Structure formats: structure tokens, C-alpha cells
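So the structure is just underneath, and the comments pick up after that.
Yeah, one chain of the complex is gone here, protein chain that is, but the others are all in their spots.
So that you can tell them apart, the chains are marked A, B and C in the order they are listed, and the count of residues begins at 1 in each.
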């Protein structure tokens, strides 16, 4: 079990992606695949799950300043700052199909970016529909564009489609040529994407988020129905999600109580 | 460290070698080399060191019925009887030189037999001088003879030279053609062989015995000067033994007290 | 074919490998899944009177020799837990309900409610080493163990298993205290109080500082505890600590356990740990002439 011991690593680079998100680069053991995640120990604060946005050393994670710990990290972390990482954990996106569409919302892009690149590397054409609240929050665009066409949406209309990325995705799906969809973002968004893809019979993979403690499939904190987001997921197929009672509706709070999503 | 866990194995064969010694065969993990030993757990009795007289599965040890535990083993053990083994431990005979002489006394043959065969396999001519109290105790002769010439001695003259094997060895060494000697047997015998070989400048390896507890170089029970018979030995070169204050003179008792050998 | 059925103080189990408390048992769905994967039964997460968040992360550290945790008893509280227990029980799982409390009354109240959820037995977590003020003292005070066990026995109709801590000088005296309190069985052991330190960060890795060690490192400790209790106290024992294989389980049974629990080994073997351990037990028993689990219990004590 030694392979997934906590590794304390110095940050080699901190890149500001937008007003409330940064990418942190570091070198660690392990060979994450697209969509997998690590547990990020922010010393004295918390340990939280983060997707790998860069897979090879220096690996990277792209973190939105969301609550206490992520904000403290953003405030304190500069080159040389040390964090703990353990992983890679969870399953990975299946890189398959003949024409793929990635649908990302906000920092959800951090989870799909490596997959988008992997599709491109596997010579499977991939397009990305990417939405955010405002133009500034449209991160990692350079890498997305190298991999394939990018369709943007912003809530405030500062870039791309003025409105929801789900509308953009629906239109693209209606084109009928995609045979693989992947998605990561707010659960309401993913629910729409999954429903749309399922409705058209297109295979869809969604990367889910749940409150995580162990990250390794033992504590039951991250349960979705009777599956573990940390160990059976974080990526689930649309078929399974169609049967889920929890997806889009329920989550567990930190005490394990089932509460409205 | 898992590799040297105690393995409980059923005996696959029990061969009576003479009135007070038997060979026990069993299959176990590990790849012993000539001269190495194992710790033999005789359930409910004791755990004692034994040289491998057969190296490959079914491995074997040839045990003289000496004290309580070895006698109990001889009385109880038949095919299917279970013993514990852990090993291989210790160093091995160096299979080198161009013409070798093995000098064995009594059950000491158990420790050199595999080495004698290894010399033959390496196409290094080897002869064996083998002494025992009486003819019946001259064990494992078939294997010795396949490997090379065998010169016998018995205290009672029932086979070979009537007298000490050391006399036989001295005569052979006087021939002047051996450039490697190995020996195992009572310490007084080995002392003579080592002195003789050292005197002629012929490299000599002796397999020593000391009281052993751990067998793995931590408890200090088996110390010879400042070397451990279990870990630095059991095989020592004549050069080192020439400097030894203990060899042929002192041993440690079970309490660790230094007592006359 | 060896008969793997086991029995602990009247609780009948289809096989002797139970899910240990704290692993995939905060929710009914997970418990049912573990049972359906082949566990002989499942012990619930330890549930208390109120919902509880547990400790802040990091709460878990993977070490080369085992797992260190200080989750700190997160649980949804006994009221919400009814729905979870129901999913598992109505799905057919053999469920043992684990509970904790601050004192004997609280234990009794929670245990009573837990028993009403149709669990086969109640396990008292008297031993969690890291929840401050919620067990540390209890775990190390035989009188508290006796008193709590007695209070619970008064109000529940199902068998009561008292789960003991190894972080004491003499675990057998705690088994004896549990017995005096009326326990139907004891479970041994909970985790061993431990710590991991990050030199790079100059601090303990767990947010809580201290934690409990489980997995391979504690198997020799658990075996010793079960053996000691078996020698000293006439009470059924459920063994737990570092069990992964059928061989491990058999060693615990021979030390004196009537059934075993498995937790950390989920990390290495996943849910297959249960059917695999059972298959290994069965193969070994057939090869060695043991017809049923009971024949193994305490076998290492024969002189």
C-alpha cells in the first residue's frame, strides 16, 4: 500500500488562471490518467479532492478558490510552498468513440482538459463546449484549442454564447455526429448533459463530485446510491446515472446525512 | 522481510542414513546455496540450525540424533509430519579453485555434500576425505562418489583408514596439488584441517557451528570473536580463522557466557 | 466442502467474515452491496445520538504497514440512521448495529433505538481511540465498560457485543468487565493509537494529530489480544485487526474468535476480500480435515 503514501512536494509553479482560480504544478510519483484525482493536503487547513489538470511531471491541479482551504492556499502558496498529495485515485475517462464532445462548466474544465488532450492524441476528433460565468473564467483555452474546436458560453455574454453551455451542447449534440460525450461541471449542468446524451443514445461519461474523506473507498462519505465516487468513480456512465436516485437530486453532507443536492 | 517467514511444510520423505541420523525431505520456497542453513522448528521442542544437504525441492536436511529435539524428531517424524523451516540463512561455500579437497567429519558431511556436488558441476575436480566413528556412519557416499574420489576413515577401522580423517587429509594435502580446501565437522577436527591448509598456504573454508537463537544476525548468540556465525558465516576462510581467538578454543553458552570449547 | 457457517452468541452468520465498523457502512446501500459481495454480515458505522461531522481532513494516511485514521466518528445520528439500516436489513443483509455515546445512558438510548431497526446484535464501540471525550476514557476504564454494557443490556433484546481497545495494559480484564456487565460477546480489537509525522511540514499528518492504526501492522497485536481473552475469560470473541486472507481468519479463529471482521483489507482486495477469504478458508479446511468453523475456534490453545 506504500505506493499511495502522502507525498509532500514543493510547488514548482503557480499560474493565475483567472480572478478566482490558479494552477499549481509539482513533481510527484504516480502516473495519473485523464479524469483521476488526488487528495490535496493544504497544511493546517484541510485535505480536499482535486482533478489532475496536468498528468505528467510537473503535474498540475487547477483550483478554484471556493471555501476556506482553497482560499487559504491561494493566499499563501507561491513557488516552493509545500503541499501534500496522495493519489492517483479513482477511475479515468474512457478514451474511445470516433467523434467526441466535452462539455465543461467552470472549474470542471480541470477534470476534462487532460481527457480532451488524450482524445486528440488518440486521433479521435474532439470538440469542447465550455461555459463559465464570465469571460475571465474561461481557463486553459490554449490547450483546448490545440486539441480541437472550442465552443464558448458565458452567463454574462462576455464571450461566446450568452447563456448556458448546456444550450451550446444541446445544439452540438443535435448535429448528430458525436458518439461520445464527456462532462464535468456543476451537477445541474451535468444532469442536463447526461439526459440529453442519454436521450439521443450517445454514450456519456460524467465526472462527479461528492464530499470526500478517505478518497480510497473505505469511509462511505462520497456515496452515490451504493457506489463510491472516489473508488467506483469519479467518472460514471450515463446509463448508470439514468438509474441513479441520487444524481442531480441528493448528496450526503459531512455527517453522512442524505440532503437535497 | 516476508521472504523468510516461517514456512510449515510436511515431510515428503524420511530416509534413514545410519543408526543415529536421518535425511528429511520437504518442499519450501527459497533457493539455498551450498553450505547455507535453515532454522528447523521441531514443534513443541525447539528450533535448531541445520545445513541443507539437498538444495532443490524437495530440499533436504540430514540430522544427527544428538539431543532432546533431534531425538524427538527422529522418533516422531514420518512422511506427512510437519516441521517449520525458515531460511536460507548464512553465506555459502565459494566454488572456486582448480582442484578441491573436502574434509568432513561425521554429520559435517551434511553441510559439505551440496558443495562437493557444486564443485563437480562447475568441473572443478574434487575429492573428499570423510571420517566417522564407524562404517555405518559414513553417509551419503553414493552422492560423494559420483562427484569425485572419496577417501574414508573410521575411528574403529571398519572402513577406510583406521584413525582420524585429519591424517588422511594431511596426506592428501602433502601431495601438494590441491588449491582449495573445505571442511565441516567437529571443531577440533576443523582446527587441524585449517592449520594444515594455512600452513601450506592453501585457501580453506570451514563451516562452523555455534549456538544459535535468531539465525539472522541480531541476537549475538552465535558470536565468534566479533563475527556472527549465522550471518557472517557459517563459512569462514582459513585466514580469518588463523586470527581468531575463539576458533578451536572458546564458544558462548546459551546465556552468552564465554566458555571453553 | 467445509461448512463455513458461524455463530456468535446466538447470532447465526452464513460465514465468519463480517465487515468491520467504519468501512462502507455509513449508508444502507453500501452495506447491502458489501453483504451481497459475500460478507457473512456487516457491522454498521458507529452511530451516536446526534449527527456528527467527525474530524477535519486529513483523516486518513496510507502507511506501508497499514492505515492510520482519525475520522472521528462522523455519522448521521441514530434518527437518520433508521433509513440506512432499513435499506440493508430489508435487502436481506445480516446487520450488527454499532453505537457509541458519551455515557451509559446515551449508549443505552442509542442502542435501544438501534436494536429497534432489526439488527441481529448491537456492538458497543467502547474503544475509539481518537474521538476526544468519546471513548478514550471509556476504553481505558474497566468499570465504564462494565457499566455501559450493563445499561445497554437492560434495554435491548438482541445480543450485545462489547468492542474493546488494545490501548490498555491488560485487555482480558476489559473482556472480563464486559462479561460482568452482561455482554454476550466481545469484539477485539479496535485500532492501535499511533501517529504519522511529516518531516517536510514539521507536523503530524492527521489534522487530529493522533490516530488509530489498522491493517497488517496490527494483526500480531489482534491475535495476541484474542488469544489472551480466550485464555482468561469464557466469552465468545469476534476477532478483528489486519485480516485479509483466509489464513489470517483461520489464525484468529484458532486464537479463539468465533467470527472475524475485515476492514482495511478492502484497500488491497476490494469487496472481493470476503468471498476470497471464504474460499481460502474453505480450501484450507478441506485440505486439513476441518468440517466446520467451530472446529477451528480456539484450536491453537490445545497443548
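Simple rule for what comes next: contacts are C-beta pairs under 8 Å (C-beta built on N, C-alpha and C of every residue); 3 or more make two chains touch, one makes a residue touch a chain.
What you see is a predicted model; the values in this text were computed from it and never measured.
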item	value
Displayed chains contacting the withheld chain	B, C
Given B:124, B:141 or B:214, the one touching the chain that is not displayed	B:214
Among C:17, C:57 or C:194, residue touching the chain not depicted	C:194
Those residues of chain C which, in the complete complex, touch the missing chain	63-66, 68, 140, 167-170, 192-197, 199-200, 202-204, 209-210, 213, 216-221, 223-224, 227-228, 247, 250-251, 254-255, 284, 288, 299-300, 302
Residues in chain B touching the chain absent from view	1-2, 4-6, 8, 39, 41, 43-44, 46-48, 82, 84, 86, 213-221, 223, 225-226, 228, 252, 254-258
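We take it that only the chains that are shown with their structure count from here on.
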item	value
Chain of greatest Cα-centre distance to chain A	B
Where chain A and chain C are represented by their mean Cα positions, the distance between them in whole Å	36
Averaged-CA centre spacing for the pair chain B and chain A, given as whole angstrom	66
Cα-centroid distance, chain B relative to chain C, in whole angstrom	50
